[in-house]
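Missing here: one protein chain of the complex. Every other protein chain is in place.
To keep things simple, chains are lettered A and B as they appear, and every chain counts its residues starting from 1.
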Amino acid sequence: MKQPIVIAKNLTKSYTKGLRALDNVSLTVNQGKVLVVMGPSGSGKSTLIRTFNGLETFDRGELNVLGIKIDSTHDERQIQRIRRRVGMVFQQFNLFPHLSILENITLAPINVQKRRQIDAEEYAMYLLNQMGIDSHANKYPSQLSGGEQQRVAIARALALKPELLLFDEPTSALDPERINEVLDAIRRLAEQGMTMVVVTHEVGFAKDVSDQVLFMDSGKVIEKSTPDIFFSNARHERSRKFLNQLDKHS
Amino acid sequence: MNRNQKIFSQFGICIICISVIGILINNLTINLIRTGLGFNFSWIFKPASFALAEHVLPYSSSDSYAWALFIGWLNSLKVIISSLLLATCLGTLIGFARTGKNSLLGLFSAGYITIIRQTPLLLQLMFWYFVGFLGLKNNMFFHIKNIFKISNQGIEFLGLTLSSEFSALLFGLSIFTSAYIAEVIRGGILSVSRGQWEAFRSLGLSERKGLLKIIIPQALPAIIPGLTSQYLNLAKNSTLAIAVGYSDIYAINDTIINQTGRAIECFLILLTSFLLLNLLISNSMETINKIIINSRKYN
Partner (left out) sequence: MLNFTLIKIFFKKLRKTLFSNSFNTIISLLLIVITYLFCLNTFKWLIYNANWEVITSNLPLYAFGSFPADERWRPAAWLISLLVLSLVTLFGPKWKWLHKNLLIAWASTIPLGLYLLYGGIGLSPIMSRHWGGLTLTILLTVCSSILSLPLGIILALCRQSSIPLIQKLSSIYIDVMRAIPLIAVLFFGQLLIPLFLPVGIEIDRVWRAIFAFTLFVSAYIAEDIRGGLQSIPNTQIEAANSLGLNQYQIIQLILIPQALRIALPALTNQSIGLFQNTSLMAILGLVELLGVGRSILANPEFIGEYIEVYVWLACVYWSVCTIMAVLARYLEKRMTINQANF
């Protein structure tokens, strides 16, 4: 029996004017599983995964990540403990422009986990090799293409040897021909048994990789099902409409 | 940081600040007692007993220190406003010359800007005073009948006489500031996109009309803040008047300190006068900015 990595119970976050970014969201992610979150923009899917490592706060509900509980008081220390064990990849890569690729990756291992520089660099080179970009180690982020930068961002997240990886629309800012190199990297991670939560619009990728699909709209979970069911025979009208629109665009 | 930590650290900072200020004030009072000077402003109504060469309002050495300070403030205002106007005209001309098509003119203005900006203002002021005015012959260096004449006595124009100190300061400050204003104007013009130039040219507008109707209105929002900060700099730089012997607010404070030794009080007076001057300048520029924005409601 695999233990759950993320347990969210009734997460609720409201903005002023009664608008809800999250509305009673509950979910569980088990170890080694991949959860794909889909939904139109503004549906709260980014907010949801950003609560998992404390980048967003919530007003009500409970969250248990890797056995560490956080509630609406947001204890800094608990969040810090979670962040050391959870990696995140952003839509806009968010690499540090003043640091070389290698320094970007070794920054956290050296400063957060207090590893020796040589060890950190060795592991960083191994990760870059895995991502197929080890020749760029001494370049700076702006010298790389979007796809390469995003692979560096994945390596940076992996450098802390995380037990959970969060992806916030990792391919939305990429040129179409660059999307696959990033998706392939994520696919390989899934094959290796990494637990992941991925916010994405890539239907094909979601079909292949996910164990569970969550569809959200206006902060609510509309549908939670396996990819087979969701993509061929979605239960809800709203989900079918969304999938139709995605099809038209691609 | 959570709320408790914040309150705690504010409390800690309060204690540190109060103790540092306390130590400083303690030292100050000990030193003031030692030198026999207290801290009070009663001296300000005693007669100043020094003469001022230049005063806009009537002044004699039997007037109070307060009146002398006010005269000084007016003198500062006089030189600031006149150099501000002159510098703006000169700076605008040079700014346009720098961006214009005539490459020889552009080269000239670039040279002007680098020479003025890369040498200290104080040196320039001394140059204008000792070489530019005092170096002239007594009997008129340059004159057009009796309407306009420049000599080592200053400038005379239709019965209006400007002392050589004032003229040197006016020249020095205006020329120095104009180089900076030229760069502000140039930056503003360059901030308007290339496409706007192509657009008005393609409509058949002449260069001059296009510049006036299309480019300048769009450049103004970028120019005004730069101008404001240059005007504030000009006001602060006007205190170098002391180097040429013009009695502005700072020079009068300096004289008073030499006479009475009241450094702290004078420091506070100078601080207030400059906060007032700054408020005056930035508020007027704000008003101008508002008028410009209101006159065109393209937003």
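Rule of thumb we're sticking to: a residue touches a chain if its C-beta (ideal position, glycine included) is under 8 Å from a C-beta of that chain, and two chains touch if they have at least 3 such contacts.
Here the structure is a predicted model, which means the values were calculated and not measured.
The missing chain, though absent from the view, touches A, B when the full complex is examined.
Among B:52, B:168, B:240 or B:256, the one in contact with the hidden chain is B:240. Interface note for the absent chain: among B:56, B:85 or B:131, the touching residue is B:131.
Considering the complete assembly, chain A touches the hidden chain via residues 53-55, 80, 83-84, 86-88, 90, 92, 94-98, 107-108, 111-112, 139-143, 156-157, 160, 166.
Taking the complete complex into account, residues 1, 6, 9-10, 13-14, 17, 24, 27-28, 30-32, 34, 101-105, 108, 114-115, 117-123, 126-127, 130-131, 135, 236-240, 242-243, 250, 254, 257, 263-264, 267, 270-271, 274-275, 278 of chain B touch the chain not shown.
In the analysis below, only the chains that are shown with their structure count from here on.
Between the CA-based centres of chain A and chain B the separation comes to 56 Å, rounded to the whole angstrom.
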